[in-house]
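One structure coming up, written as structure tokens, with questions to follow.
In this view, the complex is presented without one of its protein chains, the others remaining in place.
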Amino acid sequence: MNKKIPNFIYTNQFGLLCLVLIFTLIFSTSTDGFTSRFNIFALSRVIAIDIMIGLAMMVVILTGGLNLALGAIGVCAAMFGGWCMEVLGIPIIPSILLMLGMGSFLGWINGIITVKTGVHSFVVTLATMSIYFGFMTMLTEAEAFRRLPELFTDFGSAKLFNKYVSPLLLVSVATCFALFYLFRFTDIGRKLIAAGANPEAAELSGISVNRMFIYCHMLSGFLGALAAILLTTRIGAAIPSMAGQLGMDWLLPAFLAPVIGGTLLSGGKLSVFGTMLGAVLVTLLTNGLYLLDVGEFWIRFFLGIILLLAVLLDRTREYFTLKSVIVS
Amino acid sequence: MKLLFSIVTSAAVLVSGSAFADSSDTKVALVPGGPHPYFAAWERAGQDAVKDFGLGKADYKVPAEWDLSQQNELIESLVGKGYNAVLVFPGDAVGTNKILGELDDAGIPTAALAGCVEQPTKAKMCFGTDTGHSAYLGTKQLIDAMGGKGKIAHFTGFLVDPNTTLRIKAVEKAVAEAGGGVEIIQVIADIDAYEPADEKINAFMAAQGGEVDGIVTTAWVPAVVAAQALTNMGDKRIKMVGIDHDEVVLTAIKDGFVHGTMLQNPYGQGYIGSYAMDKIRGGCTFKADAPWKATAQTDQFIDSGTVFVDSSDVDTYVDAMRGISLEILKTFEDDFLDC
Amino acid sequence: MNEFCLEISSANKSFPGVKALDQATFQLRKASIHALLGENGAGKSTLIKIITGVHKQDSGKLIINGKEETLNNPNDATKFGISVVHQERNLIRRFSVGENLMLNNMPKTALGLIDYNEIAIQSKKWLKILDLDIDPNTLVSDLTVAKMQLCEIAKALSLKAKILLLDEPTSSLSPQESKILFSLLKKIVREEGVSIVFVSHKLEEVFNICDDVTVLRDGQNACTSEDIKNLDRQKLVRLMIGRDEQIVKSTRKNQNTKDTILALKNVKTELGHKNINLELNRSEIIGLYGLVGAGRTELMKCLIGQDKITDGEVIINGKKVTINSPKSALEKFKIGYISEDRKKEGLILIHNVLDNTSITVWSQIKKAIGFVSDGMISKKVDPYISQLEVKTPSNYQLISNLSGGNQQKISVAKWLAAGTDILIIDEPTVGIDIKTKAYLHELIIKLADDGTSIILISSDMPEMISLADKIIVMNNFQMNGIVENNHDYDSVSSKIMEYIHT
Partner (left out) sequence: MAALFKKDWFGLLIVVIVSGLAIAVLKPAFLSPFNLYVLMVSISYMLIIALAQMIIIAIGQMNLSVGAIGGLVAISFSGLMEVQQVSVPVAVLIGLIIGMLCGFLNGYITVRSGISAFIITLATLYIFKGINLGITEAEPFYNIPETVKNFGNAKIGNTPIPFLIIIPIIITFLMWIFMNRTETGRHMLAYGNSVQSAELIGISSSKVVITAHVISGFLAAIAGMLVVCRLQLGTPNIGDSWLLPSFAAPVIGGAILAGGKVDVIATSLGVLIVAIISQALVIFKIDPFFVQIFLGVMILLAVFVNRYREYKQEARRKIFSSE
């Protein structure tokens, strides 16, 4: 309790922070343009969206599950919002609320089915992914909504802090703090974690595990919709392909950030700021590799190698800290 | 490879006697939508443009995946790296606009290459193929080959791609114009990966192969798979019009299993596109009264050449393309630019 | 006869920061049953792991059949005929009994494929030695817990085990089942010449079947291969804990209050309980006794709303109620349930002491917008953690790093913190060392004296008789009878037995 500071050195977040700093140093010395204003601004915007996607997946991983339908939910929310703003002419704020509601609703469906059937959410969301996305393309006929209010789309291009930072990043960081507060300082957040860690024990301790799992899926849908809102302001239109076929383009950043950030795949342990740093690291690497001229076709290869090294490094860290704990 | 080579040698003809000697600081990035064989010619086109027009750089830069966000990320990193002109195959006809606008704000000219972005846009031009029109022309050719009547199937790519909807509508339009004799009996979409395309197209052949008289394909993968399927079946009754220059399709045309294909001009796109970017960076602007063409997506369209090729000219289409490229280059400055 | 088949002399073993074994010595005579005793953390499991090849001793000798040997892995141990039956079930539930028995050594056909007929034939042989009438093709998941335990022993025998290690074999068996097990053990020792190392916390069992005793304390020998005849219970306990055992004598105060707090009337459940009638008074301890599979735990889970009660009445404080979830059991009716399965149902092993202890009180102590801080939690639960003398370096220690006894204290503490009126305690002392066990017994009595009503489920007859006020005997998801407990072991236990067999 009294050793909070030295403990931080043993955490996953500290390791990530070191990696982020190291790579920042490497890239800023060995590439031109990494530290340019344009690049940093662009990075901040990509990071913002990846953080949000990572958080959205994280809250379902908390239950020991996965949400493959995340991208599909995001696109559905974005298209719904586009329809609200462009066709119905609903003002921005209510539209945003409706989009968030849409995301939560689709997440709720995932949650309900998962809880009621007791089937792994991987399978359930595999199915709903197709269904949500299918309905979306059917209803929109793949037509984009591009006449969105300017105020809305300008947000995605706005530049803050001497034009270095996108306001999108502020939204994501604020969301991180909100989630951190939720999981660390509220009864409901603690219950979500407990339910994910050991459903049987949590249930017998008076926690309604099913409800908690549904909340997690709803929260995932909510954050997915939030990510979609950020992406829509960034693209300037609500387009059906914004997350790729079936929304699957979101899945990789969605898995990478929490997994690198130290969220336990079996559930019950998460790290909000780890996820944030995970997203930062992955985006940084992609950006740096593009700048390094390794040959674009090899980028995926190097990204894979570095990811592998990152998780292995983390495992080594755990091994050594575990040892040192036993010794002390 | 052969194809690329012949295009490259033809490029020498294009520039013989050209007067572009002084080196400029223009650094052009040619960014396709993702890894795809269609764009391979851009790499050489860029290199030749550097050589012939004295550009600082014209590099072919491929996003690691077919993914709008990846493409945006790449473009942003390229700008960070000092590229000051961007030619891009839009990852999304609408979604790519925002980044083009931002590049424009940063003083970086951009243009859509091979495919268009929808207006309003900050792209200086769309130099490429009018996807809808190409599908329309292809269908027209097919209907002619079928003798003006019969049943048509249409195989195309991802439904979420707005171009797919354009193509479906264009095919419908061509069919409607043919009067009552022609009918679309089936549209199969979402087959931009080989395995599902193989499964669905063959299932279609099995079920409707006897009824259908013509096939029009408006995406790369379905064209390859359908051409392969017809070749395997040994069927010369069904007429097919494909798209693009995959070797499978070209061979099938030579062997008579495919009627023809709608070819585009990737080398010319990269070559002339780089040239135009350099001009614009050098202070030229597009004329107000330039002879733009209008498409469903934009009215600042320059056709890079869409040619229908059948067995009669499949061996010589490279020359035809070269002719078109020469033609465009010759008059490009006079017709379109104010320098 | 006096030759040792297994000998460990002066073994030392250290783990980072801990000296687990310090000059430990152990000698197993052929065809004998040897009790290996000690408190949790005394080094028993380390010794077992050395014998089974999981760990290697830092120094000291391991002698098998007179020859010094080195065991590099569990398979080496198997080769020497050493086999272990663990506390945790390690049968593959989706496989058949036969396949489980033969899994390490599958009979094969000429083509090298598994011969299932041969599996059935061979496994039948081993089942027969244990007088087990099970079809080898039965799936393990369809067996009762007791039969699973016996299958494990059959499996160990099938490996041609000459040395059998049994780790708490009776922890989930009823006395009858234990009795059967013991006679079988004696039989295989007699007939097959097997030597058995027997690890148990239940000293009655040790006196019942063991020939020799070795006791470890803090990694050292408190006694080495002592003949059981030279020892009695008190001596043994002194050897184990280094002081005399404090025997809990129930000194209940106000047993005569007739203030019914909970009553079940003609309850039926979806799990198959029928005609359940029960009355629980304030400050009363009711014992639920029965064989494993009698439906005691299941009944309690229906009571707290995890499974459904389909018919009959549940009356709390005179009002008829429906409890549809453990959440409402806790929040509305102040009923708590301490699970028998600490690791699976009781605690969250990957979370720390603080989170585990406070899981039941978050809703109670939250402020506006659900605010709960560690400080608020500590304030609420620290008194209970210290009251129960939980040994932990800090509140932020992971539960999985605590000893079994301390884990159990935490799973009790969280219900104390919740402030329940009715506490259901399921097998509170399984696998718990004697010191903590005595402590928990005192605690249960004190809780009842302070006004909590307790339903106690236990298969440990002495425990039941020393704690409960009345004992309900269950069998086959029904109540067979109620025994008023006068704390006289012989008379009460024979009455209980009568009811079980009706």
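Think of it as A, B and C in the order they're written, each chain with its own count starting at 1.
The rule is short, and it goes like this: a residue touches a chain if its C-beta (ideal position, glycine included) is under 8 Å from a C-beta of that chain, and two chains touch if they have at least 3 such contacts.
None of these values were measured; they are calculated from a predicted model.
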Contact set (omitted chain vs shown chains) is A, B, C
Touch assignment to the omitted chain, from B:Gln47, B:Gln228 or B:Gln297, lands on B:Gln228
Cross-chain touch to the chain not pictured, restricted to B:Leu68, B:Val86, B:Cys116 or B:Met205, is B:Met205
Only one of A:Ile22, A:Val87, A:Ala158 or A:Leu308 touches the unshown chain, namely A:Leu308
Logged for chain C, residues touching the omitted partner chain are 74-75, 78, 84, 86, 88-95, 99, 103-104, 106, 108, 112-114, 142, 270-272, 293, 295, 476-477
Those residues of chain A that touch the unshown chain are 113, 117-120, 122-124, 126-135, 137-138, 141, 246, 252, 255-256, 259, 265-266, 295, 297-305, 307-308, 311-312, 315
Hidden partner sits against chain B at residues 35-37, 40, 62, 64, 159, 185-190, 193-196, 198-200, 202-207, 209, 221, 224-225, 228, 232, 246-248
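The criterion applied here is as follows: only the chains that are shown with their structure count from here on.
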Maximum distance between Cα centroids and chain B occurs for chain C
Chain centre (avg CA) closest to assembly CA average -> A
Expressed in whole Å, how far the mean CA point of chain A lies from that of chain B is 35
CA centroids of chain B and chain C: separation to the nearest Å works out as 73
Cα centre of chain A to Cα centre of chain C, whole Å, reads 43
Interface with chain A, chain B side, in the complex: residues 35, 61-70, 72-74, 76-82, 91-95, 97-98, 101-102, 105-106, 118, 158-162, 164-165, 190, 192
The residues of chain A that touch chain B in their complex are 31-34, 36, 38-39, 42-43, 46, 49, 137, 141-144, 146, 153, 156-157, 231, 234-237, 239-242, 244-245, 249, 283, 286-287, 290-291, 296-297, 299-300, 303
Contacts from chain A onto chain C in the complex sit at residues 1, 185-191, 193-194, 197-198, 200-208, 264, 268-269, 323, 326-328
